[in-house]
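What follows is chain A.
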Amino acid sequence: MFDKNNEKEAFNPHLVAFFCNWCTYTAADLAGTARMTYEPNVRVIRIMCSGRLDPQFVLWAFREGADGVLIGGCHPGDCHYQEGNYKARRRFLLLQKYLQFMGIEKERVRMEWIAASEGDKVQSVINEMTETIRRLGPLHLEPVSMRQERSLETAEPDNIAVMKEGTL
Partner candidate 1 sequence: MSKPKIAFYWCASCGGCEEAVVDLAESILGVVEKVDIVFWPVALDFKRSDVEAMASREITAAFINGAVRSSEQAEMVELLRGKSNLVIAFGSCAHLGGIPGLANTFNREEMFRAVYLDAPGVNNDRSTVPKEEIEVSEGILTLPRLWDTVKTLDQVIKVDYYLPGCPPPVSLIVGAVEKILSNQLPEADPVLAPDIALCEECPRRDSKPEKIAVKEFKRPHEIEIDPEKCLLAQGLLCMGICTRKGCGAVCINGNMPCTGCMGPVSHISDHGTKALSSFASLIDANDDEEIARLIDNIVDPVGTFYRYSLPASLMHRSHMKAAAKGEKS
Partner candidate 2 sequence: MDYLYYPGCSLKSTGRAYEESMLSVFRKLDLAVMELEDWNCCGATAYMSISELKAFALSARNFALAEAQCKELSTAELVVPCAACYLCLNKARRYLDEHEELREKINRALQTANLDYHNRTRIRHPLDVLANDLRPEKIKDAVVHSLSGIKVACYYGCQIVRPYADFDDQKNPHVMDDLARLLGAEPISWPLKTRCCGGSLMGTAQDVGLRLSFIILKEAVKRGCHAVITACPLCQFNLECYQPKMSNLYGESVNIPVLYFTQLMGMAFGISERELGLQRNFNRLDTASLSRISAGGEHVGI
């Protein structure tokens, strides 16, 4: 079921979530204790504060095969560390701008404020996002290194026709 090559309907996106320990991760636990079932596609990574979220992690996740990244932090004003979530917000917004420049749909990175009591929000956000990404389809980043997959052809999948034709 985790095979990416199925056609879209069957496509099960891989989502990585970074949840802050105090609000969102706790909310996710709450969703669990309340048995609020949701889509199984998200893999949660716990960080102490959304402020720890280094934008590199997001790109890293994409590079490692994630189709979307969800960032969860405390509501503004509720940060366990006073304002880590604000810092996270600033980075998130700039990162989103960069990613759009790079042709990544902005829905693929989402940031949500989820308080410790909002287990239901964890559920709805994860379901929504899974659905959205399912609609967007898999994110296959272009391979970086030709030394990884040797031949020129695989490194050059498309647009060969252009130069065969000689006209546009």
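Criterion applied: all candidates are chains of the complex that A comes from, given by their letters.
Everything that follows uses one rule, which is that contacts are C-beta pairs under 8 Å (C-beta built on N, C-alpha and C of every residue); 3 or more make two chains touch, one makes a residue touch a chain; residues count from 1.
Every value quoted in this text rests on a predicted model; they were computed, and no experiment measured them.
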Counting any copy, say which of 1 or 2 touches chain A in this complex.
-> 1
Touch list for chain A against partner candidate 1, complex = 54-56, 59-60, 62-63, 76, 83, 86-87, 89-91, 93-95, 97-98, 100-105, 139-147, 152, 155-156, 158-160, 162-168
